[in-house]
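Before we start, here is the structure in question, set down as structure tokens.
The complex appears here minus one protein chain, its other protein chains still in place.
The chains carry the letters A and B, assigned in the order they are written, with residues numbered from 1 in each.
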């Protein structure tokens, strides 16, 4: 066997099932890869001892005949998920030193399913960002570079560490979270597979909240099959989350039949953005051709309120965030800054000034503003009405089609610093991903091609609520049709 | 009913009052977490990670709190909203871990209702209820434990409260007191709040404004967290006077939050809590809208006991109790049910209709039992004499086994020892003597011992019969049946 870190989850699972590979071997190889990948800055905390202990336990369980979906598979965990006794800071300074006394439901499910934790993954601070440049722990570098370039590219965000670790062979899969595109956009930027299930499919218990009505956990993997395996292992009803939906979780891997004959695929006309790079437009058309070739019926649809999704999102998400982040006040955990002789309010103001980064502050300020007296109706209430219209757009579309195909992002990965000085131009990155987040529907980004510089591009597949199976099935068809052989050149080891 | 008027130098003023009562919902666990709600635990011992607002922790609602709010609404004849919404009220304070309180703002679970209050001399008045909403309590800050620090205990954080908001329908401290009293009675009857004001289970925010009669409402001040009915009345008296004085001096009332200082009997401005209030309410995205159906409301209604106003009407109408007796008995559910049990037992023991014995029973309960309990500082709940024991005592009087006077003695012993009336009568030989032979023997003895008085009686001094009765009773140790004594004594005296 050559490089164990290049195995897919499915392949490693099968090898372990046949007794040709142990989790110990697989995990040791990954621990080395994690160390070697430090230049990517994907991990903010490495947990090799824990990983080895879990690996040994996994091997023992397998021997005892108790192998589960993820038994022995080393994965990385986005720093957003609470992991008991381990660094959990949502990559913010304000959670300095925080080690929770509890485990998130998503990670607990992974451990219950036998997975092995390599460490905690870098991300935009409180998941607020599209390039992983807002992390207190510094930016993550995209394993991919433009052909012949030595420049560093952003991995996308906010799940930057998740995608970089997976694309950079420093994890077989990673947990991620999507509030406005934080799974799909970075997946597109790194040629990985990112899937966000329906809102309510994965428990939010123990996931540091950014915008509660939008936050949804999901996964990053290198293949669609791996995505199906890992996603299934984190989904499911949780009474501890009032928005968790009590529905059985289907066998996602079984949905990968490759057969989409007769499926109706919607192409939203509003996603043809003026000024979008021709390569992306071309990739989309390529995707449409693949659909037709596989026997699906392609239908033009309209999602008339698409252009209002981003401004709606930038009211709803900051409003919820301004409230969700009020608990970071220096009293019960994390950073506390008390100016000399200062009182309670001075402590609040100093702690939050020192603990939050600029983007987080900006969003808290916007959120506070749009909820404040005299502005609530004009902004927040208005946005919730438009959100309803956006959701209705999808409902109407899904009466006609089974699935929707779009580009994931309006551009490929960009070099560092290119967009970070203008917040709005940065926000535009999420133009294709945000509508589905607002509507709570499942969505995935599958690597479908490369741009002229050799950087990966993704196609987005959106499905009906709780129809992750069709999203996965269509993802699989695109993955096979694209047959991408390209990999990032390993420059970081 | 005299109007409550504040006489100013320039004329009369009336006071306009509205109350926001925070009542702790009786439940085992908190509104949104599984931590306990008991009073007096070690600091932070009844705190879940949800109550401490740890990152990623989420609220889940306790059904019992919803049920109790609905029952309370039904008991106040209020509209029950089958769809309501939890909102976040955002502000920073040391004992508010989330940085927001989960409350209900635009869509409360209970809408408009009515409380009928009982005033002096049998007057009543209806006070409108604006709404009742469910919300979380905050923790507790202690400012006097350390020179540099305020200590924070989150045990109360997340405990369910009902905020019961009245309309500005009260016009005097007496009415406000009567409203709070009545509300407390109703909540205790239905068991949705224990009404324990010392432990903070019930606190009132009192909105006070004054105006010259006939004028529109004046600017109001809110006196926060007043925790006894007496303090509510004192605070209103002080605050109304203060506002009148300001207006008469040509000043203007600032709408503000004030605090009542029971030691000084004054209200004072709470500037610390006053700055820049902008609660930024919005629906809590961690919770879906609260919905229930008619069946849930019907079940809640079916679980309600007879309410104090209904009970009182029944005591007066069916049992013929005086208005006073009925009012005293229904004021606390324990008293009322004690009365009902003892009445029931007395009816069984005497085989007389309830209406015939009810007043006697009520008089005994209110006079003898409550008197003794009061003296001993005990409540009905821990009465050493049970309703059944009381009934036995009353039956002994009723069937002539003991006299009313002996009964008082027996009751004292019962209260001290917890023994049954029959046992005490037996042990102490207190049974009334109704044996004519025995009584005649005593009469003969008394007559023989008092020849002088006998002569005087026979000489026409009729009133001396009282002397002879007294002597006979004394000699019998109080046990002779007074009716028989009277009956047998006269012929003998007359010769």
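By our rule, a residue touches a chain if its C-beta (ideal position, glycine included) is under 8 Å from a C-beta of that chain, and two chains touch if they have at least 3 such contacts.
To be clear about the criterion, contacts and distances are computed from a predicted model.
J.: When one chain of this assembly is omitted, its UniProt record names it as which of these: "Imidazole glycerol phosphate synthase subunit HisH", "Urease accessory protein UreD", "Integration host factor subunit alpha" or "Aspartyl/glutamyl-tRNA(Asn/Gln) amidotransferase subunit C"?
T.: "Aspartyl/glutamyl-tRNA(Asn/Gln) amidotransferase subunit C"
J.: Taking the full complex into account, find the residue in A:53, A:276 or A:338 that is in contact with the omitted chain.
T.: Of the listed residues, the one touching the omitted chain is A:338.
J.: Taking the entire complex into account, which one of B:5, B:36 or B:119 touches the absent chain?
T.: Result: among the candidates, B:36 touches the missing chain.
J.: From the list A:205, A:314 or A:492, which touches the chain that is not on show?
T.: Considering the complete complex, A:314 is the one touching the chain left out.
J.: From the list B:44, B:79, B:181 or B:386, pick the residue that touches the absent chain.
T.: Only one listed residue reaches the unshown chain, and that is B:44.
J.: For chain A, enumerate the residues touching the unshown chain of the complex.
T.: Output for chain A: 97-101, 199-200, 213-214, 239, 242-243, 245-246, 305, 307-308, 311-312, 314-315, 322, 326, 329-336, 338, 342-350, 352-353, 356, 361-362, 364-366, 368-369, 372, 375, 378-379, 381-389, 391, 423-424, 439-440, 465.
J.: Given the full complex, what residues of chain B touch the hidden partner chain?
T.: 27-29, 33-36, 42-52, 60-66, 85, 92, 94, 141-143, 145-154, 259, 270, 272-273, 276, 278, 280, 283, 285, 287-291
FYI, only the chains that are shown with their structure count from here on.
J.: What whole-Å value do you get for the distance between chain A and chain B if each is reduced to the mean of its CA atoms?
T.: That gives a centre separation of 58 Å.
J.: Where on chain B does chain A make contact in their complex?
T.: Of all residues in chain B, those touching chain A are 49, 52-61, 88, 90, 92, 94, 97-100, 150, 152, 278, 280-282, 285-288.
J.: For chain A, which residues count as touching chain B in their complex?
T.: Interface residues on chain A, with respect to chain B: 81-82, 88, 90, 95, 98, 100-102, 104, 204-209, 211-213, 239-243, 319-320, 322-323, 325-327, 329, 331-333, 344-345, 348, 368, 371-373, 376, 380.
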